[in-house]
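Pasting a structure here, questions to come.
One protein chain omitted, others in place.
We call the chains A and B, going by the order they appear; numbering starts again at 1 in every chain.
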Amino acid sequence: MTRLAGFLVRRLAGAAIVLWAVLTLLFFLVRAVPGDPFATEKAGNPAIREVIRQQYGLDRPLPEQYIRFLGNAARLDFGPSYRYKSWSVGQILRQGFPVSAFLGFSALALATGLGVTAGALAAARRNTWIDHLTMGVVVAGICIPGFVLAPLLIILLALLLPVLPPAGWGAPSQLILPVLVLALPNLAYISRLTRAGVLEALQKDFIVTARAKGLAERQVLYGHALRNGLAPVLAFLAPATATVVTGSFVVETIFHVPGMGKYFVSSFLHADYPLAIGSIAVYSLLLVGLNVLADLAQALLDPRVNLE
Amino acid sequence: MRRIAPGFLLVVAAVLATLVAAGALDTAETASDLRVSWGPEPESLDPAVVTGVVESRYLYALFEGLVTYAPDHNTPIPGVAAAIRRSPDGRVYTFPIRPEARWSNGRPVTAEDFVWSWRRILECRVKCDYVTMLFPLRGAQAYHQQCLADVLLRGWRGMDETERRDAAQTVLLPGARAPQADGLRALADPAVEPSPALRALLLAAADAAATRPPVRFEDVGVRILPDGALEVTLEGAIPYMLDVFAFGTLMPVPREAVEAHGEDWIKPGRIVCNGPFVLEQWRPHYAIVLRRNPRYHGASGVRLDRVLSRILDSGATGLNYYERGMLDAVDRSVVPQDFIAPLRDRPDFRPYTTFSCAFLRINTTRPPFDDPRIRRAFAMAIDKRAVAAVLQGGEQPTNRLVPPCPGYRDVQPDGLAFDPAAARRLLDAAWPDRETFPRVEFLMRNTPKQKDLYNVLRDQIERHLGVRIDAKGQEWQIYLDSMNRGDYGLAYSNWSADYADPATFVDLWVTGGGNNRTGWSDPEFDRWIRESQTETDTARRHALLARCERRVLEEACILIPLYLPVEYVMLKPKVRGFPQENLMDRFLLRYFRVER
Partner (left out) sequence: MTEARTPLQMAVRRFRKNRLAGVCLLLLALAVAASLAVPAVRQPSGAGAERIAPGAGLLPPGPGHPFGTDAIGRDLLPRVFEGLRLTFAVGISAIVLSLALGIAYGAVAGYCGGRVDSLMMRGVDVLYGLPTIAIIMLAISVFKGYGDLLFAAREGILRRENRFLWEIALIAVVLGLTSWLTIARIVRGQVLSLKEAEFVEAARAAGAGHLRILFRHIVPNLLGPVIVYATLTLPAILLFESLLSFLGLGVQEPNVSLGLLLDDGIKRIAATSLNWWLVAFPGTLLAAVLFCLNVVGDGLRDALDVR
């Protein structure tokens, strides 16, 4: 148990270092080119300029700014948003995070649930129409980008046949298209992974043994093959979250979902660096945290994992 | 496997439920009587801060000034004031306050609220671009300049040389007062100020200041009478003064909320309103929800319980929402002009003329446009008819700044007409070598229509002048910022009248005016404007304004009029309350109702 605890502590320490490195990179990145990243020049009124300067601590020397930045970042305080004049970055992120989390989590859950089922079925019924259909969807998911699929679905399902709302978020009918479009690429990968994993596992010795022992086909499949086929899927979940994050930029923009992705994207169009930095910090926290959790889960599940 | 699936579903459901509790689906997609969209996110909801048309619509819903408007959206009627009394010479207004006027937290609205709010603006305690709205009040401008001088002196250390020169010329020299003279002299010390030109300027300002006795707030023409009424004294009679009293900048703000929360006072849960509605929810860049204010003195007449305002960028989403029944009313900023053609004949399409003009501002502080000949060349190189044709909205091309206005129309100057040969001659004379012509940035909003406009203008200027212009498309707030700090060459602009008088277009261009944004300054022009503000004879006033308009259009040419925009809304038949004519482009939710 203490080995596990030590493992966890080491992973957490590593995560903290990575986060510190990211924050440092962000701090210096926006100051990398000449010019004023925080738009103090943009206020026409000199009185307001003074206020902004003090708010960002820009009248202090650089090392002091850096320390203040780190300290504030630890409390998820990234200052006022430059673009949304009436809001602070923290307020925007606090409102946007649950929305994006809901969207992303639903998409992942759908992708995993459907993907594993479809992949297993395709492996079990190899070379039948189920297999071909699944593979067709896989190809579509990998090759059709979200920003191509989304407008086509909007045209078909929201405008030509007014079945679903064209955009927006909150009511149940508004959840369908965004979650679907966001889930599709991961659905494709997970199906493919599961299918390959199950196929491979089905050929392993212990499956032959299980069959020889007379176990029902179903039990063979679900009991043994799938469990082994799931291992690569688990490993995929952390990078899958990264894919979902990137996908959310497009989906939230097209479907007008008020999540972090939409705010993040709009921050570039308007050079709202505080909001961009805050968003990236939260994303990093999320992904690094997930990696630690994934490592921990693997360590717990698979005794072969080296805890050093 | 049997165990995995239900476990999986359980975990998923638990996580989603937690997120919903944290507000994931809390986006107001619930029962609202009226769902509208007016386009972009408001910069703020503080009456003293906002300048845009969109923001003012929220202001009229949340707050009310001394004066407001009748259901025709045009006739001024008493608002918080119980009555409007005007002295015969038009220089003194007296407003008894309604005893039943209340803030949404129950406290009565008093004259003191107005005095405090106006003082907050004049003393620069809030970023107010429309402070000029208060200048008709006697002594207000002088007091404001004195306060502004204080602010500038305090922030002097952080300013660079250009800012200091600008501050010295536009504020310190004309507006500093005796108590500030010593401070000015201290700044003119060679050990503190390296630039000799600035030192001279500061000393001149100090000398001028020494001759002016300080102004106190009590000298400003506003006071509270013993019976609680508000008495306002003006510098001179102004025909459209009631519109000024109804204007957003002069609306009261709740002192307790502002002092307790600072800039955050406008957020749901903190805001206190005295208008027909209260702010219930505000999700940035997504939606604003207004709820009926039961303490409003006219609450019995307000027929909407809850109003949802979707915040949308340009593009077709707004129209799609409307067609799918998710919006009941949309205005022009949400319905792109590309799509007007099939909509025009529909009964729910309601066009109306407004008192507004679309034009290009020219940044006179940077080459090449610091040369008036080049500005005039550009003005004459643009074929306004081709521009209007691309926009396809029925816009009327124009060479004049002020839209047609009865009486004024007869004396108005013609502006500079399209004349490519003359334009090329002017440019050849002013800057013959096109290769070295500085880069011209065209600042615009980030909408497809503006991109089309850019392409047409670029085409025109390239063909007729041989110069290329680059596009800089930005979102509303950033676009305003860029204009404010002069970070552009040409800027698309659209001015909607603040009140129904040609002066609202012409007095924009005074030195240091918050809405000037071109860097142009002309003392003679300023003088004419001041004269027009105290001139009581309409014909002479119009003549003065026409002279001013000619200066900005033809002589100095600091702007290029393009067309008169067509406004339109789309309203579902069940939405009632929108007036037949809406010259001032208002949207007073107080009078709207939805018929079942």
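Convention: contacts are C-beta pairs under 8 Å (C-beta built on N, C-alpha and C of every residue); 3 or more make two chains touch, one makes a residue touch a chain.
Worth saying up front: this structure is predicted, and the values here are computed from it rather than measured.
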>> As a test of the contact rule: which chains in view would the missing one touch?
In response: A, B
>> I'm checking contacts with the chain that's been left out. Which of A:134, A:174 or A:253 qualifies?
In response: A:253
>> Please identify which residue in B:389, B:417 or B:539 touches the non-displayed chain.
In response: B:389
> Of A:73, A:99, A:198 or A:245, which sits in contact with the chain we cannot see?
Replying inline: A:245
>> Out of A:202, A:276 or A:299, which residue would touch the omitted chain in the full complex?
In response: A:276
>> Give me the chain B residues in contact with the hidden chain, please.
In response: 314-316, 319-320, 322-324, 336, 338-339, 342-343, 386, 389-390, 392, 435-436, 438-439, 448, 451-452, 454-456, 459, 470-471, 473
> Touching the missing chain, which residues of chain A?
Replying inline: 18, 22, 25-26, 29-30, 32-35, 37, 139, 142-145, 147-148, 150-152, 154-155, 159-160, 166, 238-239, 242, 245-246, 249-250, 253-254, 264-265, 268-269, 271, 273, 276-277, 279-280, 283-284, 287-288, 291
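Assume only the chains that are shown with their structure count from here on.
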> Taking each chain's centre as its mean C-alpha position, how far apart are chain A and chain B in Å?
Replying inline: 40
> In the complex of these two chains, what residues of chain A are touching chain B?
Replying inline: 39, 41-50, 53, 59, 83-87, 91-92, 95, 98-99, 101-102, 105-106, 109, 112-113, 158-159, 162, 165-171, 174, 222-223, 226, 256, 258, 262-263, 266, 269-271
> For the complex, which residues does chain B have touching chain A?
Replying inline: 1-2, 8-9, 12, 15-16, 19-20, 22-30, 41-45, 124, 127, 148, 151-152, 154-155, 158-159, 163, 167, 263, 266-267, 283-287, 310, 312, 317, 320-321, 323-324, 326, 446, 474-475, 477-478, 481-482, 484-485, 487, 514
